[in-house]
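Removed from the display is one protein chain of the complex; every other protein chain stays in position.
Residue numbering begins at 1 within each chain, and the chains themselves are lettered A and B in the order written.
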Amino acid sequence: MRYLPKSDSERREMLAACGVSTPEELFEHLPEAVRLNRPLDLPPGISEYEIVQYFRDRAGETALGYASFLGAGVYSHYRPVMVDTVVSRGEFLTSYTPYQAEISQGTLATIFEFQTMICQLTGMDVANASMYDGSTAVPEAAMMAVRATGKGRVLVSRGVHPEYREVLGTYAKHQGMPVAEFGYVNETGGIDLEDLERKMDDLTAAVIIQSPNFFGIVEQVKAAGEIAHKRGALLIVLFTEAVSLGLLQPPAEADIVAGELQSFAISPSYGGPYAGIIATKEKYMRQVPGRLVGQTVDSRGNRAFCLTLSTREQHIRREKATSNICTNQALIALMATVFMTVYGKQGLRELAEQNLAKAHYLAGKLDRRFTGSFFNEFVVRAPESVNKDLLKKKIIGGLPLGRFYPELKDCMLLCATEMNKRADMDVLAEVAAIKPQPQEQEVIA
Amino acid sequence: MIEKVTPHITQNEPLLFERSSPGKKAYQLPELDVPPVDAAGALGAENVRDGIDGFPEVSEVETIRHFTRLSTWNYAIDYGMYPLGSCTMKYNPRINEQVARTEGLAWAHPYQPEALAQGCLQVMAHLEAALMEITGMDAVTLQPAAGAHGELTGILLIRALLEKRGNPRKKILIPDSAHGTNPATAAIAGYAIENIKSSETGGVDLAALEQAVTSDVAALMVTNPNTLGVFENEIVRVSEILHAKGAMLYMDGANMNALVGIARPGDFGVDVMHLNLHKTFSTPHGGGGPGAGPVAVKKVLEPFLPAPRLKKIGKRLAWDYKRKNSIGRVKAFYGNFGVLIRALAYILAHGGPGLRNATMDAVLNAVYIRKQLEPYFDLPYKSPNMHEVVFSDDRQAAKGVRTGDFAKRLIDYGFHPYTVSFPLIVHGAMMIEPTETEGKREIDQFIQAMISIAGEVESDPQLVKTAPHLTRASRVDETTAARKPVLRWKPA
Partner (left out) sequence: MYPDNFRYTKEHEWVSVDGDTGTIGITDHAQSELGDIVYVDLPKVGTHLDQGKSLGSVESVKAVSDIYSPVSGEVTAINTELADHPEKLNTEPHGDAWLVKLKLSDPAQVQNLMSSADYQSYIGAEK
């Protein structure tokens, strides 16, 4: 097997040095009862070419060649070529977690840059070296708020991504952390501040909102913050579309910002791997889960970086750790870092402006369900037949919302980014504008 | 005598923000094919930010140089061996990187219609089946994003089953040799932790276990082989003791590299386990992630697996959301699909016989290292080791040199250190796992380095205590980093 670097003679030499003549003898100490006495029921190994072919065949049964207007937490943005150039370097790809600082300064420096850029982007003081993804960053942020306030309850907006709320529910159930939801305003699609006020109490550790929310609507972060802070709760603001931060005010009133960085040159890749972040104010620094890289000096007095505040983490604190997390999505975070570098201060803004223009062009031709302001996603009234017709033209339309919001089952969520062509948007608008009556549909079929 | 490395000139490189100046660009966006929109008008002026203060502005050439220079400050598997115990730092096959980027798979959106996601679903179904065969378990979920995440999922599954039976119980037993994620996970899942002492041979002490398993105990979390690299010979008995009291056996699969094709956890009494695809299945560590932590279970736990589950409808695959006993989601979408592709490619490349051969070479390498180093280092547990071996620094400590110092001197010899000070049951642990993808030459160089440093401990302990000496960065001041944390760059 080409990954095993020993020749037969080397293997024999090493076996002899171990006092055995066959590798099987090294396993003789295992009790008979546990041994697998047959070969694994898996076909023999295949060549590199056949592996490529296997995955190409799989890709043949996907949406290769289709245009897409799907968003809903995963966004199609252009991935600059330099991203893969950098992350393909063996020193980044095949290196280990930077516990040995002297030979990991490359990784540590890039994570320090990442932490800095996330702070700049979100307006927070401290950012960690990333979480698994946006969905798991939410319960981690909630647990932080519980630790920081000493209170137990969490209030979450229905405008937060439905699958993120599900993940929060799974974690919360076993933390003894009750989670309640508050609604959105039917007309605007933004959070219902009155509903939030009503459901708020002194036992609430955190109010969690997403902006732009799942419907694409920009939320009233300041007002939500006032309601939360008045009753001694923290405000957690979440984002799933990182590009929005190129244009939108960062949430200054937030105590914790959590989010998903998939938009920053991370392939959609059918759901993962992605990279989440948690960023917060200085006073909550020691409550932050996950890895943190800090600046220091080496024994020669030169600037150096290292993992720090490790006593929060599982390998030291064990059952009293701030989290059980061991990973940071280092390579994924590096993709985001390179993306942020390539676009930079001007580019990220220009990119966001293009997204705004594309989405508003498309929305202008369609029947918007909500009146609130939006960035690059919006909800329209459209029957599912629209998507069927679009597929015939190799266009994937929006996400029908009935599966997550029964009250919105006649609507779909559309996203337009810099990758969507005007021509495809015009086709979509045309198809959506035809609203066939039921009997017309039967005739077409 | 240092053979493997020679000091070399590396480029200095500032942080991005120190290279930045206004107006430099590394990007160009296409012209807009739709009319531009006034941001303040569309979003409300109060919602539009002024700019991103401090965000870098650098050119393309500077970007490439920046990251390339930084990369040269790292050690990596592509450079040489990582003898890190329990990390399984094996070769990351490059073909896996290419296939993960196959366009239809890399650009697949998790919400695209299932009819257009069949290729992705097939990859996942294929991997589930392969992992079931390898582990001897009845069902697999690919949703957890990492090992610790898989552990949490596994413990939540146990809780759900026990709850259904009437009593979730209160505690989880964890060996004192366990990885830190084990107790941290149990705590997050709402269980109290009780430590179980190891026997003198390093395994689970059966008598202590019999005593400790009461009707308050939900499960024992075990690693097999354990963190000493020693197989739990009594594992079947362990499972019987637990099952007799209605408790379950969780296995941390971090050390699967010693078992693939040789023994299957499902055959020796394990009820639920997680796998680390970034260990046993070669997906790259990438400097600290991403990973993936699939969970494999016996039939009795299958109904509780995270939703959705893959199901077959005729010739097609689909996501089944109708799982009323499911513990819920542990992550949005379906799992770290990009990592799953790499693991499947690894399995396809090896095939059944190949996987078994890999395991045998992994164990051969570790036993060989043990034999060569036994004369020089204290070996606290003498049982046969499998894919890793744990020495203690007792002999070197007599000269004032601890495992951490010794590890730093190994860096001067051109190797990444072994795992330092873990497991906790060994005083001054030196945990070494070579994996199967190391050849004799690299291993012999490692052995020579270890022996040479052991000699230096005798003749010049200060040299070892103040190592490393030949690296770009010398020992860093971790104390100041923790006392006065500086976690981001700020302008002067």
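Here are a few things to note about the model shown:
Heads up, the rule we're going with is that contacts are C-beta pairs under 8 Å (C-beta built on N, C-alpha and C of every residue); 3 or more make two chains touch, one makes a residue touch a chain.
Just so it is clear, the structure is predicted and the values come from calculations on it, not from any experiment.
Contacts of the undisplayed chain with the visible chains, over the whole complex, involve A, B.
Set against the missing chain, the residues B:Gln11, B:Gln211, B:Asn325 or B:Thr479 yield one that touches it, B:Thr479. Check A:Ser7, A:Ser47 or A:Thr311 against the missing chain and you find that the one touching it is A:Thr311.
The chain not displayed touches subunit A at residues 286, 310-311, 316-317, 320.
Hidden from this view is one chain, which touches subunit B at 421, 478-479, 481-483.
Here, only the chains that are shown with their structure count from here on.
Taking each chain's centre as the average of its CA atoms, subunit A and subunit B sit 20 Å apart.
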